[in-house]
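Only one protein chain is missing from this complex, and each of the others stays in its spot.
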Amino acid sequence: MTTRRTIFVCQGTGCVSSGASQVQRELERDIIDHKLDVEVRLTGCRGFCQIGPSAIVEPDDILYCRLKPADVKEIVDSHLINGSPVSRLHYHDPTTGDPIPKWTDIPFYNRQQKMITAYWGFINPEDIEEYIAIGGYRAARQAILAMSPDEIIEEIKSSQLRGRGGAGFLTGVKWDFARRSDSGKSDQKYIICNGDEGDPGAFMDRSLLEANPHSMIEGMIIGAFAIGASKGFIYVRAEYPLAVHRLEVAIAQARMRGFLGSHIFGSSFDFDLQINQGAGAFVCGEETALMASIMGKRGNPRPRPPYPASEGLWGQPTNINNVKTFAYVPLIIKQGAKWFADVGLGPSKGTMVFSLTGKINNSGLVEVPMGIKLRQIIYDIGGGIPHGKRFKAVQTGGPSGGCLPESYLDKKVTYESLQAAGSILGSGGMIVLDEDVCMVDMAKYFISFTEEESCGKCSPCRIGIRRMHNVLERVANGQGEEEDLGLLEELGNTIKDGSLCGLGQTAPNPVLTTIRYFRDEYIAHIVDKRCPAKVCGSLIEYYIDEDKCTGCLLCLRNCPTNAVTEARREGTRDIGIKKPDKAASVEEEKKKRANTICSINTATCVRCGICYANCPHGAILKKDRPFISEEILAVSSQTYV
Amino acid sequence: MVELAEQKNIAVETMRINEKTVSFSSGETILEVARRSGIYIPTLCARADLPSPGSCRLCIVEVEGIKGYVTSCTTPAQPNMVVNTNSPEIERLRRGILELILSEHPSACLVCPIRETCEKFDAPSSKTGRVTGCNMCPNRDICELRQLVEYLGLEQIKYPFLYKGFPLERDDPFMDRDYNLCILCGRCIRVCQENLGLSAISFIRRGHGTKVGTSFEKPHVDSNCVFCMHCVDVCPTGALTVRGSKWYGYPDSETSTTCILCERGCELVIDTKWNKVMGAHPVRDMSVGEREYCVKGRCCLPALFNSPDRLKYPAIRREDSKMIYADWDHAINYVSDLLSHYKPREIAVLCSRHLTDESIYALNEFARVYAESNIFYIVDRDVIFPHVEKSDGICKDVKLLYLTEANSFTNGIQEKFGGLENIVIQDIYASPLSKSPKVSAILPTTVFTEMNGTKTCADNRREPVTKAAEPPGNAVPDWEITVNIGNALNNRGFKMKDSRSIQNHIQMHPWIIAAVPMVPKDSLTYRGFPIADFVPDFRIFVERRLQSKGEVRF
Partner (left out) sequence: MYEVLERSEIFNVHKMVIKAPEIANSINAGQFVIIMGSEYSERIPLTVSDWNTDTGTITLYILEAGISTLELARMKVGDSLYAVTGPLGIPSEIKHYGTVVLGGGCYGIGGIYPTARACKEAGNKVIAIIEARYSPMFYHEKELHAVSDQVLYATVDGSRGRKGKVEDVVTEMLEKGIKIDQAFFMGCAEMLERCSEATRPYAIPTKVALNSIMLDGSGMCGACRVSVGGETRFACVDGPEFDGHKVDWKELHKRKRAYAEQEIVVYQSYSHECLSEKKLRGEL
């Protein structure tokens, strides 16, 4: 008996950029050619980005990983026609190497607790009917027809849902402010969805909009009804074209079904949505800057009070929430506040979606209950550190957060615990760092990011962050001075306490936490002029291990500064090409090759790392650069533009 | 405060600032309340009557119940708020922020211990392009950064000095801009937006490279900037300056007067140095909303009034037809004698609209007694006789003209006066008409900065005009010449002795001044002379503006 199968092919941006569209086309073509009764469905991101492009075959629950169009033939022949799954394309446990065919058996999936990511990878984001089929828009109908705005707000309040954009403010309370705000000039109120996900490495919001945009839209509809807004804006960064496209499709379909527009569900409630695209500014993820951008002004934040709930867009009460926050709302309305509040720890209720990236075996998006230990996320779900390297730190909260060391692995993740440690939960970015990462370099990277993205309005952020960056550059180049640590801390505190908006107030966090937990690395850079992780270019040298080098000349051919030269292995004789005969010269070539090694000239080497990353024999190694004062120190440490 | 509120029926609430209970009305910010109560909070970007951005962060205070620090210039006062404006923490933070601001401003002099001796000893201004220290800065005496450094007791800046390296912007008329001194307080942008609604400038670029500029960084003369200099007057540093008046330092005297170049009658303070009008600026604490002065009064007066071509000595025509210089007695007698040969119907008086009320009144009275009220004004090449019923037939009967605005008496108008035999010119500069053989006397007179008086402006305001400098040579105010001529003609109908009697007359005959056509704000002349002829930068501005927009706005 043949079972009718369905193949769900992930078409989130990550997989699309790795060729998922071609894989899907190949599948469809092959299936038609073979006249098989198999349906191929497009879905959004299912979270396990490490192994994309991926496809799930139902009802077998089989997950296929790292697909290429060439693999399709084997899947069709072996699995779809002959019923035998292709083992080499299964997920393999990173430590044992054993294949795990069913996705339900993979710890990455079954250790998660899925609320808002529940249907990712199983519904077509561009078909509203599929969302409705899984119960979509029922919560909105219930809210608008059977509940009052006060009741809705009470429900959200009891769930203790907190904003998932980073600030963690109680959503129900925020909605209440907006609801009770006196509209002043007119009755108009606004609701905004903040989709300007700017943290480097964060892609939860993007994936949600690409996998299940209706869940967010439904949340906005409920929120708008609760606070009394008739107009909503979705501010998405322009760097997410696929998300924008899927939103446009979703909004159009929702309008056609009457979920947006006038008299929604036949009630007196009117509400419609507009998409505004960002223009390349991280600072526009800050709510007041975002509102300025929507109003067509320069994206500068403004001081609060007054808060957006009393004076927002065009002076009217406005409520802003993150993409993920809105996605929780329909679930809470449908399943009740207690269902949500039963999960979590202390005042941090429900689940949290993290983007787990960095030095980790299983990178992707994971949804876990609040209060889970960091160790569980990183090792149980994440599969631990690849290549047998040692864990060093985990960076949470993006450029606003901090790096936590090994001693924090057993901390239970909540808003409060991370804040007490000096970091923040943020919007869910989690970057795992191993022993090969230099913490000074990490801090420098994040500061350079915030320096670039600072809007320039207030002096502490505009000037102070640049100064911090200058100091870190000096330290990383071996020009650090004793006072630099104290200077960084003092600058950091001035910027934190003096800045106008969250960007400035949190920008020093990566630096301050790395100084707090990895002070010895800073001291090594400053006093010993040494980079323990051997990352900072000015403090290391590349050299070639003669025993491992085979003279393949790959490094020489790719060196951008011609710092690699050919040399003869010590103790060997120079074999010149004596015989022009082709066959013989091949022999001689081989002998010559065996006696050839490469050597790196430190003076010309710029430590780009190309040779190090590509040597097939692992023959290129790093060592500490001996400290030579005149060479490294500049004549004057002044900066003149 | 409470009594005032009761009078006005405003809701009064109280709050505590630094252990002191103060009252406030809703809508005020903490900063406004503090200022009113005599509590000092340092600020840089905030300015009364301009919306506050809260960007310099110097005015931060602690508010009970709010985490961290808030800027007092943006936070609305709330009932029962408890505010602390000063503590060691706040002071440390303010000092840290000021240090950061100063590390990107040429500030070595600001924190130098021997600054005072150096400035006393140093030669006067070195008139350089790039400012590298307080000594070369035209803003030195009124710089707000200096005041802050003194208040906070800042003695050193621990960061290496960063010079931003922006090119100097000196190609526009009137204005020099050195954005290397700019601390990005944004006051200039806000005043341009609020006052004139022009928004000629804004913040451009972002992050550390932010600067103030026009759209597409066009020169101001090609944007919609009207060079009113309001931005220059609110700038706390020397980044924005008026080129013509930045180097003379402390003036010898400052005189508050009214600009009478147009009907607005803006209050201006005239700086006098070396006995010359050197510059004009608004009253230092003038509220932003009151600012109305334009480029003409603000920048053009010195060049307009100090030209060496000013008429200095009376000149009369001798029998042999040569013009010779004379003293006032001779000149007055000559003119009065000349006038006595004509019937009142044959005399007409051209009154300039740019005269003070006293001068206008004296001319009107003269015309009433000696010229059958044939006094006229020239408005846009039209001749207006306000006190005569039918003016058509007058001109051809006129044989002698007493002019106070000779440059407006152009060919087109001259043609109307076909029977003209004699002209008496009372003016400040020579004009093409001066060369006419019909001119019998040229009497030098003063401009409004060289005399006392009053001027009736728009909305029926009567503003004072105060003497700020001595007139050149023997020039004498218009009203005085007219009164002397009138008295010399010995007609008892003309009863003016001195300025006080003129005042009485004006009070009793207000319709005289009311009949004077007002000078509109977009006027380009003074007493008939195009300002562009005397002030090269003004000519550039007018030409470019006419080219690009077809009209000149102020």
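Order of writing sets the chain letters: A and B. Residues in each chain are counted from 1.
One rule holds in what follows: a residue touches a chain if its C-beta (ideal position, glycine included) is under 8 Å from a C-beta of that chain, and two chains touch if they have at least 3 such contacts.
Since the model is a prediction, treat every value here as computed from it, not as a measurement.
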Next item on the list: Give the residue, chosen from B:278, B:338 or B:513, that touches the chain omitted from the document.
Entry: B:278
Next item on the list: Just name the one of B:36, B:170, B:218 or B:553 that touches the chain not displayed here.
Entry: B:170
Item checked: Identified contact with the non-displayed chain, of B:265, B:302, B:444 or B:477 -> B:302
Note to self: Take the complete complex as the reference. Which residues in chain B touch the chain that isn't displayed?
What the structure shows: 106, 108, 112, 121-130, 132-133, 160-161, 163, 170-171, 173, 243-248, 273-274, 276, 278, 302-303, 306-307, 534-537, 539-540
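Assume only the chains that are shown with their structure count from here on.
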Notebook entry, point to check: Where on chain A is chain B touching in the complex?
Noted result: 281, 298, 300, 302-303, 305-306, 451-460, 462-464, 466-467, 487, 490-491, 494, 497-500, 505, 637-641
Next item on the list: Can you check the complex and tell me which residues of chain B touch chain A?
Entry: 53-57, 60, 68-71, 74-76, 93, 96-97, 100-101, 103-104, 158-165, 183-184, 202-203, 205-210
